[in-house]
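Got a structure here, written out as structure tokens. Questions coming.
Here we show just some of the chains, and they stay where they sit in the whole.
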Amino acid sequence: MKEQIELANGKLGILIPGLGAVATTMIAGVEAVKKGLAHPVGSLTQTGNIRLGKRTENRFPKIKDFVPLADLNDIVFGGWDVYEDNVYEAAVNAKVLELGLLQPIKGELEKIKPMKAVFDKAYIKNLDGKNIKSETNKYDLALAVMKDIENFQKVNGCSRMVMVWCGSTEKYIEETDVHKDIYSFEAGLRDNDPMISPSMIYAYAAIKKGVPFANGAPNLTCDIPALVSLSKEMGVPIGGKDFKTGQTLMKTILAPGLHARALGIRGWFSTNILGNRDGWVLDDPDNFRTKEVSKLGVLEDILRPDANPELYGELYHKIRINYYPPHGDNKESWDNIDIFGWLGYPMQIKINFLCRDSILAAPIVLDLALFFDLAKRANMSGIQEWLSFYFKSPQTAEGLRPEHDIFKQLIKLQNTLRHMMGEDLITHLGLDYYQDLVEAL
Amino acid sequence: MKEQIELANGKLGILIPGLGAVATTMIAGVEAVKKGLAHPVGSLTQTGNIRLGKRTENRFPKIKDFVPLADLNDIVFGGWDVYEDNVYEAAVNAKVLELGLLQPIKGELEKIKPMKAVFDKAYIKNLDGKNIKSETNKYDLALAVMKDIENFQKVNGCSRMVMVWCGSTEKYIEETDVHKDIYSFEAGLRDNDPMISPSMIYAYAAIKKGVPFANGAPNLTCDIPALVSLSKEMGVPIGGKDFKTGQTLMKTILAPGLHARALGIRGWFSTNILGNRDGWVLDDPDNFRTKEVSKLGVLEDILRPDANPELYGELYHKIRINYYPPHGDNKESWDNIDIFGWLGYPMQIKINFLCRDSILAAPIVLDLALFFDLAKRANMSGIQEWLSFYFKSPQTAEGLRPEHDIFKQLIKLQNTLRHMMGEDLITHLGLDYYQDLVEAL
């Protein structure tokens, strides 16, 4: 497959609806890394290795030396937000990064000013910025975003672009007729259908312009039939949703482990406290519902209660998110897991994660941008299931259940890269077959 | 390979040096399970499934229906201990299982009385039982154990036997000349060499009698060249060491997850409190040292600081075990993990595991006994690396580093079973190759 991948020549524009805590932490980080001021910890594209060939070959290159990724120095950032703050101001307000780190890159960050947003208060009650497009028809709004994309490309001389939604979580809605196919969707845009959210408008505009689109929030966006089929038609990679960080990350690490050992689980209680703008938006029950649904799915897929009813048939899973201003962006989670072992004897595991939400999410945004750009150049279109590794609620082809086990997700990601580059996944079927298989991981 | 496996006909004798908390919990559990009083949670041989063939084949049999394992009803238990308590009394003293559960199987348990032990106070200061063999020469002691094995087989009409060391942790020693080959070892036995521990004497006797031997404690036992080569010569499977439970189990689940996401780790502090006899033995610094060495290795293998110096180069790993009587067998662990992410920002994960040590260890003893017996019938001899899944400190062929990642260990175990039964591991090399690979896991 190798020969089919276009090289990463020219500039890559990373376009971001929602220049809040996550986006600004990512952008500031990339600028700091470019200046040698900090290390891109947590990013596989920047720091990860991949094992190739047989155990004895001892080949273990950096991922970025193995597949043709855009160089950090070729990236240009742009975005939209309902607030007018430039990226420096927004980063300061987000209180994620220290001033000492932001100071030396102030110039770069100040230059990035948000374009006017497509916004609808019906989807996010707790925000009230003024930097909003004036069009009142949804189709016109989509056209305006396409215009923004074109301008951005021209002004910045980009050879390629990707879009990653880092906007606030929109309220919970379910798929309806307007989302069924591209005809009903475009009609809905023209009729201002209330079931078309702002995030869908950005996604539509991106796909129409041939720009890959990834959704970092849990809201219904590109995971509707209309946009899935459009993406295939346009040859555009899409995917989502909801960056896998914090508590859910831990869950998809731990649950496969307990399952591996055939330990039973009776209950899993997860609570979170966070005090940033994201937390404030999620304090609204409609918006929390979107997040809750996204977070609840992971255990069922990993544990398969149907196959193991004695172990997981009565699992009670509860998730709470609490707005708690004293913590700011330092989201903290506390989990209580009621497990049972031999003869049904109960045990408990408690996990307290003092995490920094945006610090965990930022490298995901970068990796997704670079991998979606790679996918586009490799002529991959539609849903990119191989990037499930990064999402709480991975979008899959219709009818397929998502894979949540982070270790299987990682194998999938790595094997896709090997496959792209024409590397043998497994070469020997001899006696020590399993050994090689394991070594290939 | 399938045709080579002998069927599990006749009785299997499970012989256990050390009829303490772990052993009696396992034995009582098997009896309770046989009577339908309880469920063998945590045992892969009894409850686990294995995926076969391609995703679409939908084959997902129980492991025990897939490979020919001994039936629980064909098992006979025997063992040695320095105390005279029968298994019922020992189980009551261990305070792991409730009296309500022990009552209905009292008869079966009382029948199992410990044979006189090979014991040496120099290896375990904190014990002083009287049920001890009177021979004073180590070679004679080995012969006496072989005699015990023969008698047991005769009296119980066993067609096969396995031995699993569940004795207390012996003091820390390092390999010396006497362990180098079987000649020096046997000479050492005759000369009463102080570097030959009681557990080695049991292991030697077992291997000489063609009985597979697994070591559940962290002491140096069958992981010496003398016994490794003897096991190959005699066609006997061996392995160890130190059942992977509690805190280390969690570590080998969590560390691969953090590593997958390229998150850095600065420090990992692990402390334990436990109040059972095992804890009392480990309160002696010499014996604790044995356990400490066994527990310390896991992170290095998983994280590979050499390949990721920026992420793991400065990892400070500290482990403490504290004897704390109020908790009895309910070992509790507390871990503080200092991680860092994007741009080096620090975060913390704290895990509090209210565990029951013997409840986690008991199904491991059972699985090991059944899998070692299977290996013997499959003509596998020497170190059984594919059972690393069950050990804190897996024994490997010389020069190979152990695999600690529990997910890779599981793949290894499952693929060995598939291989044994002649199942294709991977069949298609087509476009959706990686999909199949993942599904095969």
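We just call them A and B in the order they show up, numbering each chain from 1.
Just so it is clear, a residue touches a chain if its C-beta (ideal position, glycine included) is under 8 Å from a C-beta of that chain, and two chains touch if they have at least 3 such contacts.
Quick caveat: nothing in here was measured; it's all calculated off a predicted structure.
Chemist: Wait, 2 copies are placed, so what's the full copy count for the complex?
Modeler: Copies in the complete complex: 4.
Heads up, the rule we're going with is that only the chains that are shown with their structure count from here on.
Chemist: So if I superpose chain A on chain B by CA, what angle comes out, to the nearest 5°?
Modeler: 180
Chemist: If you average the Cα atoms of chain A and of chain B to get two centres, how far apart are those centres in Å?
Modeler: A distance of 40 Å separates the two centres.
Chemist: Name, in rising order, each residue of chain A that touches chain B in their complex.
Modeler: 25-26, 29, 32-33, 38-44, 47-49, 60, 97, 101, 249-250, 252-254, 256-258, 260-264, 307-308, 310-311, 340-345, 347-356, 359-360, 362-363, 386, 389, 403, 406-408, 410-412, 415-416, 418-419, 425-426, 429, 433-435, 437-438, 441
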